[in-house]
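Structure below; questions to follow.
With one protein chain withheld, the remaining protein chains of the complex are depicted in position.
For clarity, chains are labelled A and B in written order, and residue numbers in each chain start from 1.
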Amino acid sequence: MRRVLAVGVAAALALTACGRDAGDSGETAEAVGAGKATGEVTVWAMGTEGEKLAEFAKGFTAENPDAKVTVTAVPWDSAQQKISSAIAARQTPDVSMIGTTLQGEFAKTGALDPTPAGLFAQDSFFPGAWDTTVVDGTSYGVPWYVETRGIYYRTDLAAKAGFPHGPKTWDDLSAMAAAMRSKAGAKWGISLQPGKTGSWQSILPFGWSNGAQIATADGYTFDTPQLAEALRYYQSFFTGKLAPTDLPQGALEPAFVRGEIGAFMSGPWHVGILNEQGGKDFASKYTVAPMPSKQSSTSFIGGSNIAVFKDANNRDAAWKFLAWLSKPDVQVRWYQTVADLPAVRSAWSDPALSGDPILQVFGEQLKSAKAPPAFPTWSQVAAAFDVQAEKVCVAGADPAAALKAVQNQASSIGTGS
Amino acid sequence: MTRAKLLLYAVLALGLLVVVGPFVWMLLSSFKPEAEIRAVPPTWWPHTWTLGNYRDLFSRLDFPQYFANSAIVAVLVTAGNLLFCSLLGYALAKLDFPGRKALFLAVLGMLMVPGMVTFVPQFVLISNMGLANSYAGLVLPFLAGPFGVFLMRQFLLSIPDDLIEAARVDGAGEWRIFWRVVLPLCKPALATLGILTFLASWNNFLWPLVVATTDDKYTLPVALALYSIGQNRAYYGLLLAGAVVVVVPVLIVFLALQRHFMRGIATTGLK
Partner (left out) sequence: MTAVLDRPAAATRGRATRARRRRAWIGWSFAAPFTLLFLVFALLPVLASLVMSLTDMRATDLRTPLAVNVVGFGNFTRLFSDELFLRSALNTIVFVAVGVPLTMVAALAAANALNSGLIRFRAVFRVGFYLPVVTSIVAIAVVWRFLLDPEAGLVNNLLGLIGVEGPAWLQNPGTSLGSIIVMAAWRNFGSLMVIFLAALQGIPAHLYEAATLDGAGRWQQLRRITMPLMRPALLFGAVITGIGYLQLFEEPLVMTQGGPLSSTLSVSYHIYNQFGFGNYGYAAAASYVLFVAIVALSVLQFRLLGSRDD
């Protein structure tokens, strides 16, 4: 035991001698060879993607007969823990799907391989999506699929409420939510996420639409009048009893189908859920409006990137697999397989997507949608934001004071770069 | 039957309903279609019976493989704990050697160390040994549990020294005494330790999640988590069916061994 102690102390002393290097930013990538891919490519993917990708990747092996793609499905809830442990222990697969909001953190560990030049055309992707891959000026990986947020609303209730064409502005949204209750008989005018994990994805679009900037190159800037006004507006739905604060998971969709909730803010995946739960005629009873505008109509761009690890055993084939996933026709087929929206813009002109009015709303929104900064500390700052947002929505805290608190925490956490 | 007894039965039955009711509901609901599971008001007896949830569960992912992994890991961990903990428990209770007290204190102290303390260093260690994504990596960190040592030591303290002395006088070697005299006396304690270790291993989630890097090494709880709250939605029917599949095997193990288990608890001498 004494020996082990001695080793521990020695390690501690060694640490004092080392200290942190001043990080140098900007990396250059090695090129990827020409020709077909060979060998096994191991891939981690979350949720439905993890389940369906193995079968889908047979299209890749058909084009590259000497290659093999092995996919492991990873639970969404634990993905961050799993990937960061794998990086710590150098046990990464060749390729992993990486949620856009975690990109900064993982890129900063130095575990991700910089995107090789010439393999991808940056301007073929949505600009907001490409930006999420860029950390300190270097791109790591490519956008795989995207999502954005809009306002789902019941067309029948909206017509009764006097908004047959949906809400266009902030004032419209407030008035429509109120009228859905008073005139259309809904129990709740709208459902907005009342703080808690991920609520920044619902709140920041209102801030961006109001001209707020949540970060500059130097750091976070939450304490601005634009964002405070947006948060106050967001809060008004809860203080006005237009939106519920205690909706359990899974209760939203049935209530929307029953007409108890007139509208809600969400992303494209809800189309499938609503059509499944509402039955076949329900599709005609609702539609999606773009984010209501103030100075602009600016939504959030999320989704997932897909990246190659530096420790990849088969780097060459891994990048070729990513290049294949980014082909417009493959992106369309992937949409048809799991309903993930293509990150490649030209895929959107395919009739599979262009024929769908709701998708067109999301597609239009994506052109200007914004993402949070790709700082390594973003997920931690976002969590702090969510905690304060919950106080604002549920407990009636003052929005400006809450944002000051977020800013204080964000400043002490730092950008991490 | 007296009135008091009747009352007692009534109270116990009510308690049983509160404790077991949720499991019955879980079992019944796993045979309902997705829409009925979420119905308001909830149904108790399924209106529509379906095996769809189970069919989905077994067709969507490789459940037999996860099941086998869970079983292999739990059996190895249990066997290891039974062996190593009874060896050390015997040494601490019946043998005299330098460092005994310090060793016991270290093991006892480890009982109080929260799992969060060791999690990351353990994983780095296992990976540096090249054991990530292997059964060895899933099993090794759990082979030497402090609780087992504590339990076996307490039990062995209650065994009279005379038995061991008598064997020694007869000229039996120390190992022979352990195998032939001591271990057979330990059956109840071993049953208790065995069940507790098996349960903990079977239900462990965080460690296999991180150590298994490909899904052919996933265990049942990890696979089940794939269907719990995903990014955007949960599959309730699959979750309920999965929950049943996870619970039933341990229930069978427990029912088969519960008599020995209870006797072990009674005789472990928790004093």
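To be clear about the criterion, a residue touches a chain if its C-beta (ideal position, glycine included) is under 8 Å from a C-beta of that chain, and two chains touch if they have at least 3 such contacts.
On a predicted model such as this, the values are computed, not experimentally measured, just so you know.
Though it is not drawn, the left-out chain touches A, B in the full complex. Looking at B:138, B:186 or B:240, the residue that reaches the missing chain in the full complex is B:240. Note that of B:31, B:54 or B:90, the residue touching the chain absent from this view is B:90. Contact with the omitted chain, checked across A:111, A:173, A:228 or A:347, is made by A:111.
In the complete assembly, the contact with the undisplayed chain comes from B:119, out of B:67, B:119 or B:135. Among A:168, A:232, A:391 or A:404, the one in contact with the hidden chain is A:391. Seen across the whole complex, the unshown chain contacts chain A at 1, 4-5, 7-8, 11-12, 14-16, 18-21, 80-81, 84, 87-88, 90, 105, 108-111, 195-197, 245-251, 376-377, 379-380, 383, 387, 390-391, 394-395, 416. Where chain B meets the missing chain, the touching residues are 5, 8-9, 11-12, 15-16, 18-20, 22-23, 25-26, 29, 37-42, 83-85, 87-88, 90-92, 95-100, 103, 106-107, 110-122, 124-125, 140-141, 143-144, 146, 149, 174, 178, 199, 202-203, 205, 220-221, 224-225, 228, 236, 239-240, 242-244, 246-247, 250-251, 254-255, 258, 261-262, 265-267, 270-271.
What we mean here is this: only the chains that are shown with their structure count from here on.
Those residues of chain A that touch chain B in the shared complex are 1, 42, 46-48, 50-51, 70, 72-78, 81-82, 85-86, 88-91, 93, 249-250, 254, 267, 269-270, 273, 277.
Per the touch definition, chain B reaches chain A in the complex via residues 35, 38, 40, 60-61, 102, 106, 120, 123-124, 126-128, 132-133, 206, 209-210, 213-215, 222, 225-226, 228-234, 236.
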